[in-house]
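Missing here: one protein chain of the complex. Every other protein chain is in place.
Chain IDs A, B and C follow the sequence of writing; residue 1 opens each chain.
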Amino acid sequence: MHEWALAEAVVSAASKLAGERGLGKITLVKIKVGELQQIDLEVFKFALSQIAEKLLPEAGFEISVERAEFRCRACGRTWRFRGEELDPEIREAIHVIPEVAHAFLRCPRCGSPDFEVVKGRGVWIESIVGEKSG
Amino acid sequence: MHEWALAEAVVSAASKLAGERGLGKITLVKIKVGELQQIDLEVFKFALSQIAEKLLPEAGFEISVERAEFRCRACGRTWRFRGEELDPEIREAIHVIPEVAHAFLRCPRCGSPDFEVVKGRGVWIESIVGEKSG
Amino acid sequence: MIDPRLSVIDERLGRIKRLIAVASGKGGVGKSLIASTLALILSEKGFRAGLMDLDFTNPSTHLILGAESAYPLEDKGVVPPKVRGVSYTSISFFTGGKPSPLRGEDVTNAFIEILALTRWGDLDYLVIDTPPGMGDALLDLLRLIKRVGFLVVSTPSRLSLETIKKLIEILRSVRAQVIGVVENMASAEMKSIRGEVEELGERYLGSISFDPEVEEAIGNPDKLLGIRFAEDLRKVADKLV
Partner (left out) sequence: MIDPRLSVIDERLGRIKRLIAVASGKGGVGKSLIASTLALILSEKGFRAGLMDLDFTNPSTHLILGAESAYPLEDKGVVPPKVRGVSYTSISFFTGGKPSPLRGEDVTNAFIEILALTRWGDLDYLVIDTPPGMGDALLDLLRLIKRVGFLVVSTPSRLSLETIKKLIEILRSVRAQVIGVVENMASAEMKSIRGEVEELGERYLGSISFDPEVEEAIGNPDKLLGIRFAEDLRKVADKLV
């Protein structure tokens, strides 16, 4: 479970952002999670709430998951990630470092490992809502 | 002068595009040229007209130049290309392969060669206008 | 927006009979030395030979060929200069020997630019020197030039052998042509990888000895063609033509 490490990153980035924007408190953080990360949302939410307790005590977190989509650079074919069909070890590896998908997945049309993750990679802060300080 | 080679590429791509879209003839090709390419527009237009004579006899060409802009990945600074301040040999090299800018240019703030060409690279077909065949 | 350069690549390479990429995945196994000398040998045999250096962030064929002052002619495109009979192109023409750190997307762009502009004309062989690793240059080579064959280079070392196994696996997965494997820097102390290569189902094209005369011959094609290294490589070349 490295959801905790990602939650730390989110809280740390959100607090920095609040500082930059002169927000005294943050009330909402909107997060987008790529499907490829295969985040355990319960664990992630729990970690966010624990870590935010000190740093962003009034923040709520809204999380959406973006489905993963690949596009082959060799033949143009697009397709979707089907984590449930993969070996658990491979899923776990992609969960930690999504780029290792290039070691395990191939374009279903032409067999190329040269595909782009068009959508569904990473953990992103989409927006924060807060109140100006002072 | 390799404007001729680029003009050949434009005419060849435009004819293929016309084929794909079922256009019997092309009347206009809109081209965007990045400043970094330092294209001689007179030579380029002449080459386009010569090459198009056979393949796209009814096509006009509209060319716009996009100014080049760099952004440093190390410090975020953005700046513009100043070709006129460079040694002619360096200009010529960048004219042929714009990426060699990374051998000669540095971020004016932090000295890094790790910059992105945000705008002003390449020769692009923006759009074509034609008439459906049949 | 459409990048028109992609439309002319096939035409620019259209009069080249055979394209041979020298690759390994590993650095320092002798790819550049073999690519450069192979082009010289093919030319010596009377073929029209070309050499393209695709190791953009660390080009070295110009040093091996002593071609630091070669420069192409711009004539309706870029016409490769001839270096001892070999039509030659390298990014070093344009960087003038300055360091050129490039990210993957820049490698892709520079490669497409070179492919779109270079007028090779009629060639029997175009030898392509490739960088180490399995990154943008290799993937673009596979994406943009479908009919390239791969001459895989390995030393006898296990680290090199493991790397070429991976390269061959990737080449097979995209149905690229693997011409065979050349073993370079062979020596009495090191066990040959011939058995492993044959077990992989690939052709073992021969072994090139570690040759202490290589270093002195760098920068001097005549000398290069006269040493043991070239003699060993000629036997490999005979299997290709």
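Note that in this section a contact is a pair of C-beta atoms (placed from the backbone, for glycine too) under 8 Å apart; a residue touches a chain by one contact, two chains touch by 3 or more.
All values derive from a computational prediction rather than experimental measurement.
Peer 1: With respect to the chain omitted from the figure, which of C:Ser7, C:Ser100, C:Thr118 or C:Ser207 is a touching residue?
Peer 2: From the options C:Ser7, C:Ser100, C:Thr118 or C:Ser207, the contact with the absent chain belongs to C:Ser100.
Peer 1: Using the document's definition of touch, tell me which of A:Leu28, A:Cys75 or A:Ile125 contacts the absent chain.
Peer 2: Only one listed residue reaches the unshown chain, and that is A:Ile125.
Peer 1: Which listed residue, C:Asp53, C:Glu113, C:Asp136 or C:Glu202, touches the chain dropped from view?
Peer 2: In the full complex, the listed residue that touches the missing chain is C:Asp136.
Peer 1: If you put the missing chain back, which residues of chain C would it touch?
Peer 2: 25-29, 32, 55, 57-58, 60, 63-64, 98-105, 107, 131-136, 138-139, 155-159, 162-163, 166-167, 169-170, 189-190, 212, 215, 218-219
Peer 1: Across the whole complex, list the residues on chain A that are touched by the chain not included here.
Peer 2: Residues of chain A in touch with the missing chain: 1-2, 4-6, 8-10, 12-14, 16-17, 32, 89, 93-94, 96-100, 102-104, 113-114, 121-126.
Peer 1: Given the full complex, what residues of chain B touch the hidden partner chain?
Peer 2: Touch with the absent chain occurs at residues 73-74, 106, 110-114.
In the analysis below, only the chains that are shown with their structure count from here on.
Peer 1: Among all chains, whose Cα centre is located farthest from the one for chain B?
Peer 2: A
Peer 1: Centroid from C-alpha atoms only, then distance chain A to chain B, rounded to Å. What do you get?
Peer 2: Measuring from centre to centre gives 37 Å for this pair.
Peer 1: As a quick test, compute the distance in whole Å between the mean CA positions of chain B and chain C.
Peer 2: 29
Peer 1: Which integer distance in Å separates the CA centroid of chain A from that of chain C?
Peer 2: Using C-alpha averages as centres, the distance is 40 Å.
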